[in-house]
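Apart from one protein chain that is not included, each protein chain of the complex appears where it belongs.
Let's look at chain A:
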Amino acid sequence: MSFMKRAFLYVTRKKGKTVLLFAILLIMATFVLTGISIWGASESAQLGLRQSLGASFEVAVDWSDENPYLVREPVNGPENDGGKQATNFLMYSTKQLNPEQVKEIRQMEGVKYCDASVENLAAFEQLSLFAGKIPIDEDFRKLTKVLGVWGTEENELFASGTLSLVEGRHLTQEDTGKAVICLDLAEKSGVGVGDYLTTQSTKGKEIKVQIVGLFAPAKVEGVEEMVTSYDKIQNRIFTDLDTAVKIEDSPAIKGFSVIHVTVEDPQDMERIVSEVQKLSSIDWDAFTVTVDNEAYEKAAQPLKALGSLIVTLLTVIVIVSVIILALILTLWTKTRIHEIGVFLSVGMKKSDIIGQFLVEVMMIAVLAFGLSFFTSSAIAGQIGNQLLEQSRQNGAENQQQGAVASDPGGSAVVGGNDSLINSDTSIEEIQVSVGLVNLAELYLIGFAVIIAAVGVSSVTVMRLKPREILSKMS
């Protein structure tokens, strides 16, 4: 008689033991499957978060004294009350970033957006600027911030949805003498797409730029918000690098001062930064890399805590399951010593006997694990979200204890350098569903637990000689 048939006979005839073992395995399987499902949901949520939030780093001019290319030039400031002229300094680096370098970084695997820019101030004849709340000198009232960009589509303000193009087209790397301005400013100034704006370089040279697109901000600064007129988002002018260089018309602006790189998955951040730092086209004496992973880290913290908690729980459940199952099976194996003796006396191999014991538990486990699909489905979502809430609360407590300023709404600043860019990243709930893959994982883990438990429980008996077993029998 095969060990499979013997196992079937045992399971079907020893109903009490079968039912008890079924209940034990069902409880264990429900815990394990619930844990696997919550862990899977937490991983999916983290992946979704990583993909939606991304993370970013900046390659920017090193403004410290360590940059050997830094130049400080004295410039004459306005006269003070005593009639003396103040001396200011213009500081710039002779090494700046060019479009080719931006392109090199953009082409790297895992890079989502590449936003290179350089800032300047300029006055445009045709524009009637919106007034700011902070009073400024007369000389500055007509000036607004001009951003020389690699392209507007990948600019972090556009990419984040803070600004959106409502008319015309985006600026591209091929553009020269083109601009994208705010729809509000265009309406206020009576200009539109296709019109030309006129400005002057710092050396008084006339420069014409054509409006190719209009943007609308998702929100504008509040009436009471303290902001200068040139910092107001409605007054912002986006132009190409060539135009920005022409407006400055000095060695201070010959290229981009900063490249803001957004990566697809924060997990790839280290690799991409490392690849960027290996670029030979960039002189690393003149530039620094600053990583900004804060938004993701902050938003993912409860999920990571949940993930670790579940892994710990799963480990404990699996170990406890092996111990409980091994203890029960050891006790039962000792009560089956008579049976083992009979099997050995008729020449059965020990492996054949262990095989029978293993199949018995497996047969019951197959049914128990299958049923656990339904019991886990019923409780996994609830338990998962309770654990997530617990992790969120623990995280908040830790942040308060660490005196770290936290955003009560769970929102995080993306990019870190522009307060206009906000995204709500709080994870209130995770969708836990028990899938067939989870069930397959349960079967793998469960069978491993059963093999370990049956192995442990059989060791003591199987080490005995047949005669010793038969002596114990009598």
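In this text, contacts are C-beta pairs under 8 Å (C-beta built on N, C-alpha and C of every residue); 3 or more make two chains touch, one makes a residue touch a chain; residues count from 1.
Basically, contacts and distances are computed from a predicted model.
Colleague: Unshown chain, UniProt name, "Cytochrome c-type biogenesis protein CcsB", "ATP-binding cassette domain-containing protein", "MaoC family dehydratase N-terminal domain-containing protein" or "Glycine reductase complex selenoprotein A"?
Modeller: This omitted chain is identified in its UniProt record as "ATP-binding cassette domain-containing protein".
Colleague: Give the residue, chosen from A:Ile24, A:Met108, A:Val220 or A:Val342, that touches the chain omitted from the document.
Modeller: From the options A:Ile24, A:Met108, A:Val220 or A:Val342, the contact with the absent chain belongs to A:Val342.
Colleague: Which chain A residues touch the hidden chain?
Modeller: Considering the whole complex, chain A reaches the absent chain at 1, 9-10, 13-14, 338-339, 341-349, 465-467, 470, 473-474.
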